[in-house]
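Here the complex is missing a single protein chain, while all its other protein chains stay put.
Now for chain A:
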Amino acid sequence: MNIKKIVQHDEKSIYGVGFLSLSGFVVWDIDAKTGHINSRDVITHHQELSMNDLIVTESSVISLDRDGKNIVWISLNQQVLQIASIERHIPDGKGRPHLMEEHAGNIFVLKFKNQISLVNLGSSNVPELIQSLQDHSIVSLGIALPGGDKHALSVIQQVSEDKINVHIFMEEGDKIKVSSELVGSDIQRGFVKKAYLNAYTRNDRSHGFRVLVVAEDSSLSLLQQGEMVWNREDGLASIIEASTAELPLEKEGVSVARVEHSLLEWLKGHWLKLKTALMVASVEEAAAVQALRLKSTDKTKMSRDHNGFRKLLVVLTKTGKLYTLHTGDGRIVWSSFISGFRRSGGKLTMLKLLPWQVPHKHAMHENPVFLVAAKVASEENKFGLLAWVDAYSGMEINSVRLTYFIEQIIPLPLTDGAEQRLHIIIDDHANAHLFPATDESLQIFLEHAQSTYFYMTDKEKGTITGFAVKGPQTASPLSPSDGVLFRSQQLWTIMFPSDTERIVTTATRRVDEVVHTQAKILTNQDVLYKYLNKNTLFVATIAPSGAEAFGETSPEENWLVVYIIDTITGRILYRLKHSGMCGPVHAVFSENWIVYHYFNVRAHRFEYSVIEMYDRNRIDNKNMLQFMLGKDNATATLSSYSHVDLDVKTQSYFFSHSIKALTVTSTARGITGKQILVGSVGDQILALDKRFFDPRRTAEPTQAEKEDGIIPLTDAIPILPQFYLSHAYRVEGLRGIITVPAGLESTSLVFAYGVDLFYTHTAPSRIYDSLTGEFNYALLLITIFALLIAIIISWILSERKELKEKWK
C-alpha cells in the first residue's frame, strides 16, 4: 500500500491516491491547512489492476485492469467503483492501451499502439470518446482556464513532414469544444517532441490558445492562430563538435543589380538611404537602412576574404542536426537533419564531425564536405553510421549504415586526387576500415600501411593498447559502404594498476598543427631542439580514492601521475608523480609542451604545471651556423624505434580558478606566440600568454634571460583584466573552445560553445601584419600631400636657382 499520486483538489482538501495490494484503490482525503487526514477509503475490485496506469482527473481516479480491457474508475465524491469496456467505447483502438499522464478536467487520454484517443468522463459517468488521432501525436499538459471550471488540452498531430495539426480540446461544463488548425512546419526541424499549452483572452473575451512546441532538433516555436509566431534554435545549446569551412571564392563579374537581387530593391534601398540622409525617414525606414548597411558590409559577405576572417562554422548538435553559422554575424546559413541517421532507430549518439574534403589544389572549385559519424546502440545490435554533407548547401551527399560499431575514427595525413582525406575507422574488434573505399585511396594507403599504427584507450580497465595495421584481407572486395577491411596486430600494452591509478585525461597534439621552428635559440647562442614527435600521447592518472568527493580524502591518499608515451612503441618516455594532487585534470598539448590543470589538496588551491620536452639526441649539432646552413640532421628521417633521450623541464604555478575547458591558439604558420585559452568556472574565456608557462622562469632572471622574454617567476599565474577575451560577457554553460588559424599569421579565431555561443579573434603577439582599425588614413594622406607640395616647391626653387646659375 503506497501513495502513487497526490492531487490538490480544491483549497481545502488534498487527495492522496494509491493502490491497495493488486486490486484495490486507497484514497486519503487530507485537510490542506492542517494536514489532518479526514478520511481514508478503500475500494476493492474483483480483478487485478494495472499498477502502471493511474491518473486523477477533476472528479475521478482512473486506472485500467491488468489486461487493459476495461477502464476502472472511482468518482471522488461517490467512492463507488465503476467499470467500462474499452472495446465497446473505443472500437477503433488496437493493442493494449495505456493511460497517459496528460489530462485536463475530465478529459483523459488513452494511448494505443498507433493512435491516441481522447475520452471524456463527465458527469454522465460513461466514458465518451471525443476523438481518436492517428499519426505521430503529442499531447500537452492540461491547463485550467481562469474564471470557472474550464479546462483545455492540446494535441499536436504531425500530419506530414511539413505540416502539423494543432487540436485544442476545451471542456466547458459538460460540453467539449474541439478546434483544429493546420500549421506549416519546417521539415528541417523534425517532428514535434513536446508541447505546452497556454491560454489568453481574445479581443472578443473568448479564450484563445497558443502552443509552445519543442521539435526534434530541440528548437522552440510558438504557434498561434494557425501560424508560427516565432522560433528559437535552441538546439545550438547542445553542440558536441565544431569545425570550420572556408567560404567560396568571390566570383568576378557579378553585377550590382544581381547582388541586390533585383533592380527594384536596389532602387528602393537607395531611396531609403536618401530619405535618411535628408532626415525625413520614419523609425522603421531608418531601421531598414541600418539592416541594409549591415547586410552590405564586408563582414557578413558570403565569400572568402583576404585575411581569412570570414569562415563558416559547422557545428554538430546532440540531436544529430548540423548547423552552419557565419562568423561575421553569427547567423545560421543553413541547418539540416541528417536524414540517414533519423531513420536508423535505436539510441543515436553523435560521435564526430570531420572535414572530409577541403577545397585545395586539385579540387579548388569543389564544395567542402564534412563527414559525420554516429553510433547506434540498441538492445539487438550496435552499429555505426556515416554521412557526408556538403558544407555550402547542407545537402546530404551520401550516408551509410556500417555493419560494425565505431570505436574510433582516425583521419590520415593522406588525401586522394579529389582532395578527399583518407580515414580509418576502428571497430570494436580492433579492425581498421579504410575510407573512401576506392582503388585510388587503397593504392595511396598501401604505400603507408606498413607504418600505420593506432592505439586505443580503455579508461575503465586502465589500459592503453597499441596496434599496427596488417595488410588488407586478400581478395577482400571493395565495399563502398563498409570500407576496405584491414586486420591489426597488437603490439604493446600499458596497464595502470587499478588499485593505484585511474586514467582521467589524455591529450595529443592537433593533427593540423603547424610548427614553424624545430629549435629554440637562446641568447647565449645555445640551441634547444624541441621534441616534436607527433606520435606522443600525454596521459594523466589519479589515485582512485581521489575520485571521491572533495575533502573526503587526505593529501596522502591523493596523487596525480602524468606520462608521456610514444604511441608507436608504447614506451613511456617520461613519468612524473605529483603527490597530494587530485583531479579534475584538464590538459592541452601543443608543439613540445603540455600544460595541465589540477587541484592541490595540500595547499587547497588549483595548480597548473607545464612540461617542455627537448631532444637531447640532436644537441650535438649545436652550432647555429650549421643549423642555419641546413647542415644538421634536422631533416633526417627519425624512427620511433631509435633511442630517445628526452630533456624534460617542468614547473608548477598556482591558479585561483577551477576551469571548464583548456585549449591553445593556433595560427597559420606557427610563427606567432601562443596563448593558453581557459574556459573559467565563471563561464568566461581567459587568454594566458604561454610565456607564463615557461619552465625556464626563475625568480630573478638574468639580463640574457630577460632578453629571451622570460618573465620573473611568481608562485601563481596572475589574472589581469585585459586577459579576459570574452570581455564582460559570459558564455553560459561553457563546454568547449575551438581555435582556428586565420589567414593572417598574427591572428587566431576563437569559438566557444555552451548554452551560449561566443566568437572572437585573438592576436597573441599583437597584430603585427596588418594595420589596425584605428589607423589614421587621413593623417597619412595629409603627410603625403605635404611631402608632395614640399617636393614641388623645392623642385621649383631648384629650377629657378639653376636658371640663375646659367645666366651668370
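One rule holds for everything that comes next: a residue touches a chain if its C-beta (ideal position, glycine included) is under 8 Å from a C-beta of that chain, and two chains touch if they have at least 3 such contacts; residues count from 1.
In the analysis below, contacts and distances are computed from a predicted model.
K.L.:
Since a chain is absent, check the UniProt entry for it and pick the matching name: "DDB1- and CUL4-associated factor 13", "ER membrane protein complex subunit 10", "Mevalonate kinase" or "Ammonium transporter".
P.N.:
UniProt protein name of the non-displayed chain: "ER membrane protein complex subunit 10".
K.L.:
From the listed residues A:443, A:579, A:658 or A:702, report the one that touches the chain absent from this view.
P.N.:
In the full complex, the listed residue that touches the missing chain is A:579.
K.L.:
Looking at the full complex, which residue from A:609, A:667, A:726 or A:747 touches the chain that isn't shown here?
P.N.:
A:609
K.L.:
Please pick, from A:171, A:241 or A:501, the residue that touches the omitted chain in the full complex.
P.N.:
A:501
K.L.:
By the contact criterion defined above, which parts of chain A meet the unshown chain? Give residue numbers in ascending order.
P.N.:
450, 465, 468, 489-497, 499-501, 545, 554, 556-557, 561, 565, 569-572, 574-579, 600, 603, 607, 609, 637-639, 641-643, 650, 652-654, 692, 699, 711-715, 718, 720-722, 775-776, 779-780, 783-784, 787-788, 791-792, 795
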